[in-house]
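Only one protein chain is missing; all other protein chains are in place.
What follows is chain A.
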Amino acid sequence: MRLEKCYFCSSTVYPGHGIQFVRNDCKIFRFCRSKCHKAFKKKRNPRKAKWTKAFRKAAGKELAVDPSLEFEKRRNVPVKYNRELWQTTFKAMKRIEEIRIKRQNQFILNRLKKGKELRKEADVKEVETNIHLIKAPTGRVKTLEKKMVQVIQEEDDDDMEEV
């Protein structure tokens, strides 16, 4: 029993699921569900369908190049059976899985950090430009406004630190 990857969306295809299609040039296409199969028949390019892993990796939204991903690649050289090799491989697989998941999550976190900074800047700017909406008519309030901007900035800093 072997878990394959869907050609279109790259999700795992478990036995008993999906459709396997053999093209006349002997290339095998596996699909996890009819959604992917139909998209393939419509000649859609998986690298352009935004919901697929292929798109995400091509667009840099997910970890694409990493040593921990190299382990999953298919090798066409058969390995001579060696019991110890199997055992160490088995242990290694678990550890590599952990590392890979951590790295992937870290990659996404790093990618999203920038968004947080940009949003904070945008918020500060918004307050400064629109402070006239909440300002009181008297002139004394300029200091109050400044204080408000300061307070908002501090709040954002706290949020950043908390997270």
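As a convention for this text, a residue touches a chain if its C-beta (ideal position, glycine included) is under 8 Å from a C-beta of that chain, and two chains touch if they have at least 3 such contacts; residues count from 1.
Just so we're on the same page, contacts and distances are computed from a predicted model.
A.B. asks: One chain is missing here; what is its name in UniProt, given the choices "Transmembrane channel-like protein", "Auxin-responsive protein", "Sodium/hydrogen exchanger" or "Large ribosomal subunit protein uL14m"?
C.D. replies: The record names the chain that does not appear here as "Large ribosomal subunit protein uL14m".
A.B. asks: Just one of A:Arg23, A:Lys43, A:Arg74 or A:Lys114 touches the chain that is missing; which is it?
C.D. replies: Touches the omitted chain: A:Arg23.
A.B. asks: Mind pulling the chain A residues that touch the left-out chain?
C.D. replies: Chain A touches the missing chain through residues 15-17, 19-24, 26, 28.
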